[in-house]
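Mind looking over this structure? Questions follow.
The complex is shown incomplete by one protein chain, all other protein chains being positioned as in the whole.
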Amino acid sequence: MSGLAGQLAIMHETLGSLALAAGDAAHAQPRFGTGVGAKFDVPRLFGLIPFIPLLACALCGLCAAMKVKTKLPAAITVGCLLASFGLTIGLYAQVHANPGDFAIIHAFEWINFQWGQSEAQSLTANFSFYADSLTALWMLFVTGLATLIALYASEYMSHDVGQGYCRFFMAFSLFVFSMACLVMGDNLALLFLGWEGVGLCSYLLIGYFYKKPSAVAAAKKAFVVNRIGDLGLSLGVMLAFVQFGSLEYAEIFRKAEPFLALARDGQWQDIPWTVQLIPILLTIGAFGKSAQLPLYVWLPDAMEGPTPVSALIHAATMVTAGVYLVARMFPLFLVSEHALTIVAWGGALTALLAATIGMAQFDIKRIMAYSTVSQLGYMFCGLGVMGVMGGPAHVFTHAFFKAMLFLACGAVMHGFAGQLDLRKLSGLGKMPGWRIVTVAMFVGCINLAGVPFITAGFYSKDTILGDAFANPAMVPIGWILLITAGLTAYYTFRVFFRVFVGPAYYEPGDELHAHDDHSHDHAHANKDHGHDSHGHGHSAWQPHPPGWAINTVLILLTILSFAAIVTVFKADGWLYRMVTNSSAGAGIAADHHHKFFGFDAHAAMKVVSGIVAIAGIAVAFVLHYSGRTSAATSKADSLVPMLGPIPRWAQNKWYVDEFYHFLFVRPLWLLSVVFAAIDKVLVDGLVNVFGWVPKALAKTARPLQNGVLHDYALRMAGGVALLLLIIVLMVNRGDRTSAAASIPPTDNSIGTLPAAPAAVDPIAVSLDPIRAKAQEAVR
Amino acid sequence: MPTAPITLAATDLSSYLPILILVGMAVTFGVFNVVASNLLGPSRTGKVKEKTYESGMDTIGSAHKRFNVRFYIIAMVFLVFDIEIIFLYPWAVTFPNIDQSTPDALLWLGRILFFVFTTVVAYVYGVRKGVFRFD
Partner (left out) sequence: MNNVIAQLWPEIALFVTTCLVMVVGLSKDRGTRKLCAPISAIGIIVAGYLAATTSVDTATTLPFMAKYGKVLAAGVGLLLLMLMAGTADRQLEDAVDRGEKFEPLRSTRAEFYAFFLFSLMGLMLCAGASDLIFLFLALELTSLPTYVMVALSTRRDRSMEAGVKYFFLGAMGAAMFLFGFALIYGATGSTALADVAYTIQNRAAGTGSIGPLALTGLVLSLLGVMFKIAAVPMHFYTADVYQGAASSVTAFLAFVPKCAGFFAIMLLVGCAGWAFGPDGYGSGTALPPELRILLWTIAVLTMTVGNVLALLQTSVKRILAYSSIAHSGYMLVGVIAGPGPAESTLASNGLAAVLFYLLTYGVMSVGTFSVVAALERRRRATAADAAIDEVDHIDELRGLWKRQPHLAAVMVICALGLLGLPPLLGFLGKLPLFTSALGAGEIVLVVILGLNSAIAAAYYLRLVSVPFLESGEPSTPDAVVPTPFPSRALAGVVAAVLVVVAGLAGGTLGSHAERAGTFRFPTKTMEATRHASQPTSTVSVPPDAAERGPNAR
């Protein structure tokens, strides 16, 4: 627990010297506690950001209904997303002008329950959007990348024009809407709606090729695994509501402040354990959505979806929702003793595990998938070690280059009839028309590997590493991450050296053994892409290089990946301000005092991680490029036997899936058999009784409805008489018992009216004016 | 709590005295007429006297005979105007007593015009329905 004490010391310092930290950052305003500033107003127009994609979704649905056979849905989607992106830039301008503050854009009333008088006995969750710099940061890359990827998909999905095309863009737009709700919502309920929405869209899009059993299985797996995470999230949301009486961020942060003060002083025992439990539950949700240990297993399988989907949802945006949740709720994580430690260790272990698996895969898209899992681990570490800025910064830079990597892989897959095996492709850069893809891939790879000084990925990764080593409690994590960085560089360039350079060779894919999304669909003999109709293996088959849309998007993303350097180049640069000017800024580490072998951790990491990255690339160069003469073999093959069974285990993903199957799926299946039996005998029997009773009643009551008018009248009159009798009996009994004593003898002149107190005589009061009026009229 | 029975009867029913008197008068009038004509009038009867119209013509066939529904419709159109008169008359009597310079007077006029308008609608409806055509 000494590590913990150290962490406490840091935190104490952190929270105590927040004003100082703000002074350092030129544009940040002084902030205290939760890091939430004042409220400012923005035009309601920006509330449209999520709804424009929703409109696109509706229009695509309309296209589907009208059986549109053109690329119209793509045009609609790209246009709407572009409009949404434009508005987001406007919102960013507003947020930028009010650093440190937040705005709430009210769209409409959504959930509003009240079950009592006090304010606490109400549940309010409006369709309102919370706009601060963190929201703006996330929305910028969500809408921006969505626009680009929709453009890419317009070409990529062109073989499917028709119903499928509409369906794809419907789900795509719906995803952006859900993601915007998730990111922009000003309360946890809206976040949850978005959370489930993106989960649904992810499910729909993974299972897009629903005729392929593996795609359906992958979609199901993603959905089920995410449910486990969602359970944690929903429990966390409920607990937060119970604890803070509200779901709105502003309110929660306000009410968390006293706990934050306690946490600053290290008085954990004074913070109720229920409060400390909230962030842990939220972490479970975040780990599910962001594919962290132990819930990461769905993401690699999710690559069954079309590549644009993998790029947008499963690399750039949706999977970062967990990171966003942690960043957004950072003040709550600070009041829990163990939550951040869990986040950091979960992230670190995932990063390492996924990297080792990635090293041994042959499917390039899967390698990218495992690299995504690994990089997400990095992001969680960035938050978990209390560096704050590193996590969101890496999300931002990673979004661009990872989307680009996926899109480049997608282009390869598109061009080679679904071929993704790195043993069957080689030297693509030498083939005509593949130059742009190769360049994009190269830029993506150096970013992912973290080549020093010229890549954005280097700076953001470096921040995380530095933060980890600067926090004395987190040094082990720093080492794990450093090792992972080396592995990352290796497996990234393994792909590049095998596929894009070296001797030119290709084998077209086929739907039987490759993880091919659409060669299946290519079989529908599309006129433009008629390669499969010739049958592969024929000398006539030619790979077809990507068209203008894919190339444009790749070029733009290449530029953006480099442009992102500007945002992270300086330690207190644009990204730093974007992150720290929000609720995530609550735990800014003001002064890193732990040294890395006597050097400042951040400065040292710039050198060390750079060396590690170059070393990883060098190893890949030696093993997979130098002297390689064929696509299928490399020098690495000779090393494999030396490592014993380890490479095989890694290739089989450490048998985690099998382990889960043995540990959870099997017992659950057995349990379900038992329950099914119980259900049939006991529950069904009981239900049948419940079904039988009303039916018996009905058979009794039915003859009363005989359709004869006078019988009806008789029954009505009888019923009325019966009810009157009940009332009369009640009144009589009431008279005899309680009321009898208090009611005086009544006047029988008209009815049997009980008397009113003479002093009040309300009847006289009420009747007097009437009587007066009547007399007036008579006169 | 000191309570005293109150008698609603006295307060309530006193205002109904005129109605009671009216009812009494109506009953008396009816009973008186029937009884008086029985007592005072001569009573002669015979076969011819008991014929339906005393016109000397024998009645032919059953009275339960179908005839054109238009007679009913005419009767209902008559009712429209009948009720119109019933409402218009007291209005016309009261209207001169209202100070014509106040907005109240205008309101009164407006109301009765609205009422007349409804009658006109009923009339137009009748005409369009073809009530007054006997072809």
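Residue numbering begins at 1 within each chain, and the chains themselves are lettered A and B in the order written.
What we mean here is this: a residue touches a chain if its C-beta (ideal position, glycine included) is under 8 Å from a C-beta of that chain, and two chains touch if they have at least 3 such contacts.
Because the structure is predicted, anything quoted here is derived from the model rather than measured.
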item	value
Chain not shown: contacting residue from B:L20, B:V34 or B:V124	B:V124
Hidden-chain contact residue, picked from the options A:K67, A:K211 or A:K695	A:K695
Positions on subunit B where the hidden chain makes contact	3, 8, 11-12, 107, 117-118, 121, 124-125, 128-130
Residue ranges of subunit A at the interface with the undisplayed chain	108-117, 122, 127, 690-691, 694-695, 697-699, 701-702, 704-705, 707, 709, 712-713, 715-720, 722-724, 726-727, 730-731, 734, 739, 742-743, 750-757, 760, 762-763, 765-767, 769-770, 773
